[in-house]
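Below is one structure, written out as structure tokens; the observations come after it.
On to chain A.
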Amino acid sequence: MSLFTEPIGLSHFLVVGAVLFVCGVICMATKRNVLGVLMGIELVLNGANLNFVAFGSSVLRPAGTEGIGMDGQMIALFVIVLAAAEAAVALAIALSYYHAHATVDVDRGDELKG
Partner candidate 1 sequence: MNFDQLLQNVVGDTIGPGGSLCAFRPELALCATIVAVLLAKIILPGWKSSAYYITLLGLLAACFFAFPWSWQQGGIPAAKSIFTGALIADSFTVVVRGMLLGFAVLFATFTQMTGVWDREDQAEFYVLMLGSLVGMCLMISANHILIVMLGVEMAGVPCYVLAGMKRNQPKSSEAALKYAVFGAGAAGVMLFGLSLLAGVLGSVQLPTMTARLIQIIHNGASADQTLVLALGGLMLMVGVAFKLSAVPFHFWAPDVFEGATAEVAAFISVASKAAALGLLVRLVAVFSMPSALTFPEGISLPPDRLAAVADLGVVRQYIVALLSLLAAVTCTFGNLAAYGQTNMKRLLAYSTIAHAGYMMMPVAAAAALVGSDAVGAREAIAALLIYLGIYLFMNLAAFAIVAFLRNATGSEEIADYAGLVRRSPGLTVCMAIVMFSLVGLPPLAGFWAKMTVFLALIDAKLWALLFIGALNTLLSLFYYLRVVKVMALSPEPLHREAPTIPLTSLVGSYCALLTVPVVALFFLLGGVLYWARAAAHTLFN
Partner candidate 2 sequence: MSFFNFHDPEVLRTWLLSLIIFLPALGAGVLCVLPIRSDQFFKRFSLAITVLVFLLTVWLAIPAGDSSAVGHFTLGEPGMQNVVDHEWIPSFNIRYFLGLDGISLPLVILTSFLSVLAMWASWSIDKSVRAYCALFLLLETGMLGVFMALDFFLFYVFWEVMLLPMYFLIGVWGGPRREYAAIKFFLFTLAGSVLILIAILVLYFTSNPHTFNMLTLAEIGQMPDSPFHQTLLWGKSVSWWAFVLLFIGFAVKLPAVPIHTWLPDAHVEAPTPVSMILAGVLLKMGGYGIIRICYPICPDAGYELAWVVCGLGTVSMVYGALAAMAQKDFKRLVAYSSVSHMGYVLLGIGAWSATAEFQYNTDYWTMGMSGAMFQMIAHGISSAGMFFLVGVVYERVHHRNLDQYGGLFARMPVFSGISMVIFFAALGLPGLCGFWGELFVILGAWSYSKVLAVVAASVVILTAGYILWTIQRVYLGPEYKGPHGDALTPMTRREKYIAAPLVALAILLGVYPKALFDYVTPTVQKTVVEMKDWSEQPKADSQSVGWVERSEPHHRKNPPKKMVGLAPLDPPYFSEQPSVDLQETEQP
């Protein structure tokens, strides 16, 4: 039976998480706008987050297996905070980048190479 027919379970969450992760990476890799890139980062982190939460939930866990329990949720919270902090820093850097280059196009920053 396939994912689509079976009831929502752990694997569905994981699939979504994986998709988020991939989207994030591709977004980072394709967006020229700094903010877009930062969004990509958020997507990646949240993909991981989703995994943690899913693994942590006692409902989704197959019976008789050890899970990570509350740790999952806790880590998710921490990651959210981390993401926020990182976003702040990244935005600040983006700002100074904008000051320096008068644009937020990351492709303009190609002085350093080789």
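The criterion applied here is as follows: a residue touches a chain if its C-beta (ideal position, glycine included) is under 8 Å from a C-beta of that chain, and two chains touch if they have at least 3 such contacts; residues count from 1.
The candidate set was assembled so that all candidates are chains of the complex that A comes from, given by their letters.
Note that the coordinates shown come from a computational prediction; the quantities given were computed from them, not determined experimentally.
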- request: Name the candidate, out of 1 or 2, that touches chain A somewhere in the complex.
  value: 1
Message: Applying the document's contact rule, which stretches of chain A touch candidate 1 when the two form their complex?
response: 14, 17, 21, 24-25, 28, 34, 37, 41, 44-45, 47-49, 51-52, 54-55, 65-68, 71-72, 74-75, 78-79, 82, 85-86, 89-90, 92-94, 96-97, 99-101, 106, 109, 111-114
